[in-house]
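I'd like to ask some things about the structure below.
The other protein chains are all here in position, but one chain of the complex has been omitted.
What follows is subunit A.
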Amino acid sequence: MSGLMIEKLSMRFDLPNGSHVQALKDVSLDLAEGELMSVLGPSGCGKTTLLNIVAGFLAPTSGEIQLNGHDVTGPDAERGMVFQQGALFEWMSVRENVSFGPRMKGQGEKEYGAEVDHLLDIVGLQDFKEKAIYELSGGMQQRVALARCLANDPDVILMDEPLGALDALTREKMQSLVLKLWKETGKTIILITHSVEEALLLGERLLVMAPRPGRIHREYRLPFADLGVGQDLREVKKHPEFAERREEILGMIWDMEEEIMGRSEDEK
C-alpha cells in the first residue's frame, strides 16, 4: 500500500490551567503517491498541528497514520520538512546544507556530489554554493531549504507556509519552482498556506479546514497545478474557473472567521 493514510486523527492539547484545546478532531485523509495537496484554513484551525503529526514531531491523542503501509511513530528521512524560515544551519555553507541528509546517512562526496550539484542547478544556486547562509536573501534561503529537502529523497514533503515570509514577486517565482520540482521529482507534497491564490495554484487537491475543533471542512480537486507547470502563473490566474474558485473559498473562510468572532463574543 503506497501513499499516506490518515484515519480519524484527533489531537487534544491539555493546558496547564486544566482546560484543553481540541486542535484536531476526526481528520481522515488519503493521499496517493505523487499527489500535491494544499491546505488552507483560518488561523488556529490545526494546520500546523496536522503537519507536525505527519512529520512525527507530535503523537496524536487518537487515530491512525500510516505511510506506505507502516505506522508513523517519529520523524524520519522518508518525510521531509520545509519550514517557513530559520531551519537552515548557519554554520554550514549552502552546499553543506543541501548535502546534510546524504552526509548523515554516511554517504561520501562521490555518492551525493552529482545529485547535490544537480539540485543546486535546478534551484539556481550553483554560483552561491560556497556562500554562507546569512549572505543569502530570504528567497534564496527558501530555495536552499527546498534543495536540502529534495537531496534527501523523501517520499513525502511537508511544507508549512514555505513562502510565507517572501515578497510577492519572489513568492510567484518560488511557486513556479515548487510546481516544477513537483513535476520533475513526482514527490507527494503537502503544502500549508495562508494565501488562497497559492492554495489554488499549488494544489491538485485543496483541503479547507475549519477551526474549533480543527477538522476538514471541504476538499477540492483542481486543474490549476497541472496547468501551471512550465507556464506563466499569471496566465493560470486569468482562467475563469480560477477567479470563481477563489471567490468561493475566500467567502468560505470569511464566514468561518466571522463565526469565530461571533462565538467568542457569545462566550463573553
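In the analysis below, contacts are C-beta pairs under 8 Å (C-beta built on N, C-alpha and C of every residue); 3 or more make two chains touch, one makes a residue touch a chain; residues count from 1.
To be clear about the criterion, contacts and distances are computed from a predicted model.
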item	value
Omitted chain (choose from "Taurine transport system permease protein", "ABC transporter", "Quinol oxidase subunit 4" or "Acetolactate synthase small subunit") - UniProt protein name	"Taurine transport system permease protein"
Residue of A:Ala32, A:Ala77, A:Val229 or A:Leu250 touching the missing chain in the full complex	A:Ala77
For subunit A, the residues touching the chain missing from this view	55-57, 74-77, 79-81, 83, 86-91, 100-101, 104-105, 132-134, 148-149, 152, 154, 158
